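All protein chains but one are shown at their positions in the complex.
Then we have subunit A:
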């Protein structure tokens, strides 16, 4: 499709997307892996999936992909273990040891087995350790309980005995004594179970015990002070030490089952005090023993993990690249002889040489008998869009791509966006103080670019960082427009000489309200500071900014239409030039171009004419006399001609194109539809089919084309008015910005200053800073950004931009990292 630049302008890299070609590679089986790997290093070819009808596990290299998945799982396991052990994989791997894929698989398998075994051993030890800890706790708590119980029991008994001794009179019934002795004999049969139960379950545990034994148990619980690691789950939890007394075998079974159900760990406990002390010392001894073993095991494991950590990143990268290579290989189709793989893909034309070199190198390095064959295929398929951007232009290209990826080799609005976007932003954000703040913020990002780009940032920071060059341009332009508006945090400065205006006499005190006279030459650059705070400030600035917005808008829309001309020339579409570009230019410029002309004339001549009036009555009564609104001689006849032109251009846009398209279509198929009449019906059909496939044209539906053109025309005609009005947002936002900053400056800072109180002043300054940063620098930046975006997407790009292409995603190892995490 046409040569670069269309022959009308010098080649501009960004203006047209790279010329692409569909290439076919025939790669011998033995060098396929190496070839794809070299191509991945190069990263300039986008492979087409030639096996899309096959499910993933039916493809040639499914087994290898499965192996890669398995290795990736092992690596994830290592990573998890390392995170648990508390050290991160070192970012830089030591030494580039080139380890083969198969060796790596074996090595990973070994390491995993080793680590799993170590973990299992460690877990077993840890479990024993935790059990012992629990046991010790039970011994302590239950021991306390038993001694205290015994003490109180003996005390009670003594009391009772003393009572008995005291009360042993003749009246004492003989039975009483017998009763106590029988009680004692019964007590012997009482069994007990000690253990630990998780605290949150303890209430339910008690309830169930009570219900199951109908209240025939005695449960004593003591909370353990510190959370204990549960031996089974290995989690820290709060637990209660319990002792249950029961009588009878059935109750015991029930209690045991309940204990099991509640995950309560039971531990044997001796009633004898001496034995208890012995157990405690024994348990403590074993605990310290186990502790040293566990520590040694942990040390060993840490060492292993550290050696893994040193090479982790390298392995990870290796596995990722291998996986992507096999994925790519799976997209290639197998030759009939099963000795070659056939690849198809898009690559930029300029990369031809590099790709061929890579192929040769691969063939050489893999000692392959035959080299890979590289050939260019011809196709009618639309190639992907590829712009070679750098870190400066990529953000601007992103702004355009967010609306729609350019059609292949279509004029790219991204080129103009680099200037117009920050400029339109700055028109709305004109304040050189705020501009400097923004510039400083973005310079921070730019200076620390290297460091920040390698680390993970938050959502919003990431976005700001990505657009740092856009913001830099925006801030530079807003410093410029700020100088034009003469605003520094809403305060004007006499930077470029002194104000042209002064009081009529020396006695006038309030220069802003009393009439001024011009005493010097016009202020050389931007708005004269004397306007600030005067009564006529707003009317003056409004009129200025409004007119400026219209000028900018008309200029940008004209640029858009001119770009549609470049597109038409480039794609050799003369219809679009004559029946779209020319009437559109005429329509827009005879109305709003004329308005812009009037504005400039008015500025130059200082006339008092009412432009609204002129424009409105140009439609309503074009024959009326202009009177005082006359700006130049012959204005009336000019207006009549322009109006006529505008009216003529509407049917010009609407009618000829669909009819011409229809004729073109008929011409193209004339020969084919008449010629086969001589032959039989069958050939007619087959030829018709061939034809429709060969040219792959769509059915030409006249009504559809006409309706489409009608919509397009209406959209343009109405759009010309509404889009011009839409550019007035430049004025509105600029006004809002300057008014807000005046409010913050006067009603916060100056007000606080007026109190002559240091505290109020400090509070005032703090409020001022927060308001400036929060509202003006952040909110206003966002809103101005959005409005500039809209002006580009809607008002500018709808004049020429189709945006129905698709992006070029090359197979490249460099892009692998961004994919996963």
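General observations
The rule is simple: contacts are C-beta pairs under 8 Å (C-beta built on N, C-alpha and C of every residue); 3 or more make two chains touch, one makes a residue touch a chain; residues count from 1.
Note that contacts and distances are computed from a predicted model.
Comparing "Origin recognition complex subunit 3", "glutathione transferase", "Integrator complex subunit 11" or "V-type proton ATPase subunit" against the UniProt entry of the hidden chain yields the protein name "V-type proton ATPase subunit". The missing chain, though absent from the display, is touched by one residue of A:69, A:248, A:268 or A:622; that residue is A:69.
Only one of the listed residues, A:56, A:223 or A:268, touches the absent chain: A:56.
Residues touching the missing chain, restricted to subunit A, are 55-58, 62, 65-66, 69-70, 73, 76-77, 201, 204, 208, 211-212, 254, 257-258, 260-262 (touch as defined at the top).
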